[in-house]
Structure formats: C-alpha cells, structure tokens
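Other chains dropped; remaining ones untouched in position.
For clarity, chains are labelled A and B in written order, and residue numbers in each chain start from 1.
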Amino acid sequence: MDIATIVGTLVTVILILLAMETPSVFWNQPSLLIVVGGTLGATLIANPLAGVIGMVGIYKKAFITSKSSPHELIETIVGFAETARREGILALESAVEEANDPFISGGVRLAVDGTEPDLIMDILETELTYMEERHKTGVEFFSRMATMAPAFGMIGTLVGLVLMLGNMSDPAAIGPSMAVALLTTLYGSIMANVFFDPIAAKLKLYSTEEILAKKMVIEGIMAIQSGDNPRIVEHKLSVFLSPSLRPTSDDGEGGE
Amino acid sequence: MDIATIVGTLVTVILILLAMETPSVFWNQPSLLIVVGGTLGATLIANPLAGVIGMVGIYKKAFITSKSSPHELIETIVGFAETARREGILALESAVEEANDPFISGGVRLAVDGTEPDLIMDILETELTYMEERHKTGVEFFSRMATMAPAFGMIGTLVGLVLMLGNMSDPAAIGPSMAVALLTTLYGSIMANVFFDPIAAKLKLYSTEEILAKKMVIEGIMAIQSGDNPRIVEHKLSVFLSPSLRPTSDDGEGGE
C-alpha cells in the first residue's frame, strides 16, 4: 500500500473539486469522451495491444506496492553469508527456498551450483539490464499519456472554438459555449498532472529502488561466492545506502 | 496486422468527427492545403527524395506488421542448437534454409563456415548497429513531421488572422473568419497527435523489439558456435524476456 500515492491523489482531486464550486458545471460527457477516448486511441496506436492491457496492472503498482526495506535485504544477504561461512555454500540450497524473490534465489542457486563467478555476474546483469528496459517502457507509457492528454484537450478546445465562432448569432451563448470549449483543455491538464505524470514519476522511482536492490543482491552474491566474511559483506552492501540509513551509523545525519 | 494501430486510429478519428457535430464546417480545402502541403514541403527540404518516398512503406509497417513472438525465436534457435549438438554444426547448413530471417541464416552460415567467433560477433553487431541507425532515421522522420504539422498550422492561422484583422468592416464576418483561421491549427494538431507522433512511437517500439530479437539471435549463434548445451542456450536466451514470459516460469507474475 503506497500511502503517499493514495493520499496525494485524494488531496489533489478534492482540492480541484472544491475549486470548482459546483462540479456539475464542469461535467460534460462529449468533452470527456474526446479527451479520454482520444488519449486512449493515440495510446493504442503508439503501443502494442498486450502492452496497453498490461499497463493497467502497472498503474495499480503505484498504489499498492509496499516498499521492501533495504535493511531487510542486507540482513537476508548477510544471513546467507553467515550460513555459507558456517556450513559451506551448499547449505544455502535449503535456505534459498525461503527467499520469495526469484532474483535472489536464482542467483544463489547459480552460486550453489558452482557456476563460474563471471558467468553468474553476466547472467544476473543481463537480467537486470532487461528488467531496467521493461521498467523504462512502463514509465514512458505514462509519460506519453501525460503529453497526449493535453494535446487532445487542445484539439477538443479548438473544435469547440470553431463551432462557437461559426455560430455567434446569440451573444448570450458565447460565454457558455466558450466555457464548454475550455473544458477539454481542463480535462487534459488534470489527467496529465494528477493521473499520468506523477504516476510515471513514482514508477520511475520504484524502478530506481528495485535496480539498487538488485545491484545489492548481485554484489552480495558475488561476495558470498568468493567466501567473504559476513561483516565485509555487510560493509560492502551498506555503501549503497545513504550514510544516515546505514546499520552502523549511529548519528542522525539528516535526510541528505 | 497490428490491430492496436488500426483500432486506435479508428477510435480517435471517429471521436474527433463526433465532437465536430457537423464535420462539413471543419472542411476547408485551402486550410488543408497549406498545412498538409507545407508539412510535406518542409519534409522534402529536410530529407532526401528517396527517403521521403521510402517512408510511405515504413508508415504502412505500423499498420501491417505482425509481431513475431520471442518464444518462437527461442524455439528456432534452441532447435538449431539441438541439431548442432546431435549432428554437428555442419548439419545446420540445410536447416538454415528454412529460416526466413536473413539475419539468422546469415549468422548461422558464418558459424557453419567456421568463421572466428570474434569476427561473427563483429559482423553481426555492425549489421545490428546500422539497422538501429536506419530505424532511428524512420522514427525521427515521423517525429519531425509531428512537429512540422502544428508549425504550419500556426503559420496558416497567423495568415488567416492577419487577413481577418485587415478587413473588419463586416462585424458578422469576424467570427466565421476566425473559425477558418483556427482550422489550420486544428488540422496541424490532429495530424501531429493522431497520424505522426503515435506512429513514430510505435515504430520506435518495433525497433526496440527487433533489436532485442537480433541480440537474442547473436547470443544464440555465439552459444551454438561454442557448442553449448541446448538447455543452456535456452536459459541464456530466456533472461532477455520478462520473468512472466519465460518458458520455464509457471506462475502468473503479472505484466511487470
């Protein structure tokens, strides 16, 4: 559960609704149709069908992912290092079954199988590279929607303006017609700045964190494989963290 | 046949036509001429003649390409690896004739001919680099058209506004004149956001997928050449895929 995403979305939506005073004035189905539909249509053109469907799942991730702590990760890996030290690397075979991260278990299994260090490194880094690539696709998907929505908002407004300007016989209707014409621009802006752009940013952040975690796992497995002392493994992994977050750091150095 | 491109284009065009209420109001030949003609003219200045003509074919690709599945590709390559293991690498000479991808057959032929691994790698990667370069040219072509169209839309609107402002004797004509002036901006926006920009995005995606496939082919040929076990070949290729798409993955891990 990502509290920040949920609270942020609620706060923003409520504030916009409050500003609208009478939200019903801002509801116009045809306007909504052209912006939402146009954005969706252009998204279909720009992406494969399967990708578009899969993105619904990715979108939800920004709301329900519960961040795994890097400290737990360090503990897990240091635990493996201790087991390997004490009982030999083969003892990890059973320990790894408990790890619910397939990346860790896959990597440890490679080490247990006696695979060459270079090959382990190579396999894990290739996997990391393509995971990074897939994450980038997700982030770009929503970034693209964030630029599409205002574009279709502007197309809707232009259509509305042309209709209004072509028929100005009733001066009293000009104001309301123009209000309706502007609605699509408003819809496009809200979609971009509340529902797409910040979600793309959050997904990018998750990606960065997951890549960092995977790099820690790779570093850890290489260290275990070469028989490093568990303390050294811990030290090697802690440099990935902000000084204030390191297990050995006692002072409150502040967020940095 | 790329269903997503076709459906997406239809949906977007129909929604825009619906929003226009009476589409005939939005039809103005001179306006269309300056935006389409200007965009085309500027495209000719910016590109070689042959390139512009070839782009028609590239454009169609976004509608008719049928994605080849990475699973089939892995199967093909693992099949080759099995043949090579069982009957020796020379046996691939006949097998390769069936492959309808000149990149695979070219690469396998190099391996069959006993070319040095480094040279095979070098030749295939050079070919990949220049394929990537050519794809980039196509993507940039339509990205450029997507920025050209709104620019000529604005030029048309400015021309219309100057004509209207210079002749305001009839107040009743101001509205319709301005409506016409805005049409070019509308045309430019629709061209960019429906016909050029999302197509550029789709072509970029195809390029990414094709590059990934080619990289899998290179990895596969190198593995076959060095006599790898077919299972290892399959494992090496599956890391290119999302965990949920891997042949050995049984759980539905979601789109990621």
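Here, contacts are C-beta pairs under 8 Å (C-beta built on N, C-alpha and C of every residue); 3 or more make two chains touch, one makes a residue touch a chain.
Bear in mind the structure is a predicted one, so any value in this text is a computation, not a measurement.
This structure file defines a homomeric complex of 5 copies, of which 2 are shown in place.
The rule is simple: only the chains that are shown with their structure count from here on.
Chain B has its Cα centroid 25 Å from the Cα centroid of chain A. The part of chain A that touches chain B in the complex is made up of residues 30, 33-34, 37-38, 40-49, 51-55, 57-58, 102, 123, 126-127, 130-131, 133-134, 144, 148, 151-152, 154-156, 158-159, 161-163, 165-168. The residues of chain B lying in touch with chain A in their complex are 2-5, 7-12, 15-16, 18-21, 25-26, 62, 67, 175-176, 178-179, 182-183, 185-186, 189-190, 192-194, 197-199, 201-202, 205, 208, 212, 236, 239-243, 254-256.
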